[in-house]
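All protein chains but one are shown in place.
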Amino acid sequence: MANYKDIIVGCIDKKGGIIEAFHALQNEFNYIPHEALVEAARVFGVSEAQAYGVATFYSYLSVEKRGKYIIRMCESAPCHVAGADELLKALESQLGIKVGETTSDGKFTLELTECVGQCQATPVITVNSEPVFNVTTKILPQVLAAYK
Amino acid sequence: MIKLTINGKEIQVPRGTMVLDACQQAGADIPTLCYDPDLKLAGSCRMCVVEAKGRPNLMAACVSPAENNMVIETESHDVVESRKIILELLLARHKLECHTCERDGSCKLQDYCYRYGVTDSRYAGQGPHFGMEDPNPFIKRDYDKCIMCTRCVRACEEITGAQVINVKDRGHHAKISTVFDGKLADSNCVFCGQCLMVCPVGALTSKVSAGKGRSFQTKGVLTTCTYCGTGCTFELNVKDDNVVGVTSVRDSEFSPVNKGALCVKGRFGWDFIHSPERLTTPLIKENGEFRPASWDEALNLAAEKLKGMKDKYGTDSVAMFSSARVTNEENYLAQKFARVVLGTNNIDHCASLCHSSNVAGMGAAFGSGAMTNTINDMGEDARAIFVIGSNTTENHPIIGYKIKQNVRKNGAKLIVADPHCTDLATMADVNMQFQPGTDVALLNGMMNVIITEGLLDKEFIENRTENFAALKQILEKYTPEYVEPITGVPADDIRRAARIYAESEASAICYSMGQTPYSTGTDNVKSVCNLAMLTGNVGRPGTGVNALLGQNNVQGACDMGCLPIAYQAATDSEIRDKFEKAWGLTLSAQNGLTVTQTINAAHAGQIKGLFVLGENPIVSDPDIQHVDEYLEKLECLIVQDIFLTETAQKADIVLPGLSFAEKEGTFTSTERRVQLVRKAVSGPGEAQDDWWILCELSTRMGYPMFYANAEEIFEEMRLLTPSYAGMSYARLQGSGLHWPCPTEDHPGTPILHKDIFSRGLGLFHAIEFKEPVEL
Partner (left out) sequence: MAEEMRVLLEYADKINPESADEYVKVGGYVGLEKARQMEINDLIQEVKSSGLRGRGGAGFNAGMKWSFVPKNAEIKYVVCNLDEGEPGTYKDRIICEKNAQALLEGMAICGRAIGSNQGYIYCRGEYPFTVKLLKNAIQSAKELGALGDFNIEVRMGAGAYVCGEETALIESIEGHRGEPRFKPPFPGVAGLWGVPTVVNNVETFACLPSILTKGSAWFAGIGAAKYPGTKIVTLTGDAVNTTFFEVPTDYILRDVIYKLGGGVKGGKKLKAVQVGGTSGSFIPEQNLDTQIDFDSMGAIGAALGSGAVLVLDETRDIVDIVTRISKFFEHESCGKCNPCREGTFRCREIMEKINAGKASQKDIDNLLLLTRVMQKAALCGLGQAAPFPIQSTIKHFAHEYARKIV
């Protein structure tokens, strides 16, 4: 695993780039570890409270530990009319967790999201930001099985 | 000028005026929640919306610049509807419990609900749910009363510079939090309470004042803080002759230094006033035990003892310590008592030890041993600030906050030199952590760079100073490379620091205790004076040599003459003459003993009696053991104080005085600003005004003294003290006056040495680095 300090330093030439640093950290850890947030604040010259305010503002950033695969289900209107509600129920039951939770094996975290801009093929979920199209309840087991 | 119409009234305002101010000018009262004149604009609460003709939406008056020909309605149907709905929305999430709320009567939410007749909310769904938190002794944070105006966040960042709180999450989940939503005490919160000062509702309140009285039940008494030399003012909240809290005064006319901002001591540290430990009656020690005594008994005994010793061992067998914590009036009277009644010049106060290097060093260089510029100079006008040997945010918090503001807001450069990595050091452009006691070497190194690189102010040196050649000569060898191994500061840092200091338009030096108590203290002070003169950084706004004095009235105690070798020297026959005429008897022409000399003399058995007024030399002296011993040796120790301090416990007679909240008088802050102290409550039990005690003693010892009040003492004092001559209580009412203020029409002198130094020409001192003896 890469060192969080190196990751942060890698973003230093981006003026005001603390959000870029948070992304880079999440690419590695799937969330922003506390000590990394404190370090990022120091490197980018903002207060820790400010860095925390930023990290908690954006819904794609998390300061809580998450699973290996972050599944986000789109619930915006186009996906909603395409059956997102049902899909959510299926997701929750098949993963055995509620929204916001992580499976006990640390594999999946389930989150909701607003439109991810793939509304040509609703309903849509993303797994670690890769979109999966036309996810009906029927094909869901297949979709999930692809993630080991 | 811009012309606009507000509620049918045509007015003119300068370009750049905000609609909010224009409305105020037109007599329209606009409700505001997030707006605070001292903070950056947020424009977020939308309470201040007004209707501008021709615009589809309402505009927030606080963030909208007035434009020509605007036609504005401030209470139109849409405006009132919006304000009402906003209030209803806020109420829907609010824990509405005005009946027990500290802010009942001084709450903007309550006021505006009253104004717009909003009784309850039609949007009551999910109610308040954030809960309360924070186990700390000072601040109660109740987020179920928070209206998310973010004033606290801005105050923490912009006024204090602590930046410990921010908004967390977003939308209606958003709340004010520290990093990781932790406790304030685990963050860098300094408990200054600036957040509490700006909170418009009851979300942030003082735990120290909780339950003791709300604004409409209390009376505010403006007074001056007693904790440090900054000279902050605030209002003591009084209810039933009790101090129940402190509120900020945010009007710079009445709070010229701090504009309402305070530190934890000023804001929350007032509860000592009503401490059960306060002394309430005179005490006399019998067989090693104190017993209460009447004033008559105690005063008679004290007078008898003092007189006895004086008669038996001679006048100089008795000494007096006055205090940098008590008022100018009391200090004046204390030294008068010593010189006139005790007949000795053995008068000093503990803080003079720290200040003596300033007096000697700056006195020699400039002709006056006081801070040359003002605190606001450092907070606003200085383009570079050189802090050496001062943990400013710790010891003079408000000055520290101001320096931070100047750096953050105005981009002033900051150089910090300190053996420790202070809070300010972490944000400095150059941070020089030097070996203790090597100040002179470091300063010489900087001056060497300035001369080598031609950054000196030749004109200033030529016209306003003398003895430059000598300085120049000794500086030659102090190259940064030479100085680096002595100080431990990299040569390049010394160069950078020198350049920043020399090249900025106005550079201020700021130092305090860290610099002065060493044996080389005077040399250090002379060196910073050298540096300032070398670059012409004296006598202009934002420049100067600014010594920050620790206790609240060090400057005043010195000015009043509570020094064995006073500004107005007893050895000078002309001056002695003046005092003898005024006081009507002959005075000793001999210099007195300092605190340290007194202690040694007591050890040697030469000092038999000591009268200590409001000082605690046992804890203020570095060598506690030593002090303890000599107190035992005294034949008689009289202590006048508000608590039974370690020193008072050793006394034979203890006389209970009053705290700053219980008396009138003046303090002189580190920036030479003389400000009023006002009586808010009566003293406990039989405790008496300190000046009254001195008068009674004096009278009993055969020199009758009578004053009706502190003001009469001030009036006598100013006749004898040229730098205070033009001051009077009436003139000090608002923001006080900076001495020198020689005549009644003199505006005071915020900046010393403007066109000419007090001594005429500024004197350079060629000072070689010497290893300090303490180390």
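Order of writing sets the labels: A and B. Residues in every chain begin at 1.
Everything below uses one rule, namely that contacts are C-beta pairs under 8 Å (C-beta built on N, C-alpha and C of every residue); 3 or more make two chains touch, one makes a residue touch a chain.
Owing to the predicted nature of the structure, the values given are computational and were not obtained by experimental measurement.
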For the full complex, contacts between the hidden chain and the displayed ones involve A, B
Based on the whole complex, identify which of A:H23, A:R42 or A:K107 touches the chain you can't see. A:H23
Of B:I2, B:V71 or B:L89, which one is in contact with the hidden chain? B:L89
Omitted-chain footprint on chain A covers residues 14-20, 22-23, 44, 46, 50, 53-54, 57-61, 75-78, 80-82, 113-122, 126, 129
Given the full complex, what residues of chain B touch the hidden partner chain? 33, 41-47, 49, 57-58, 60, 63-65, 78, 81-82, 85-86, 89-90, 92-93, 122-123, 125-126, 147-148, 167, 169-174
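Please note the rule applied: only the chains that are shown with their structure count from here on.
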Would you kindly tell me how far, in whole Å, the mean C-alpha position of chain B lies from that of chain A? 50
Give every residue of chain A touching chain B within the complex, in rising order. 34, 37-38, 41, 47-53, 56-57, 63
Sites on chain B touched by chain A in the complex: 157, 163-170, 177-181, 187
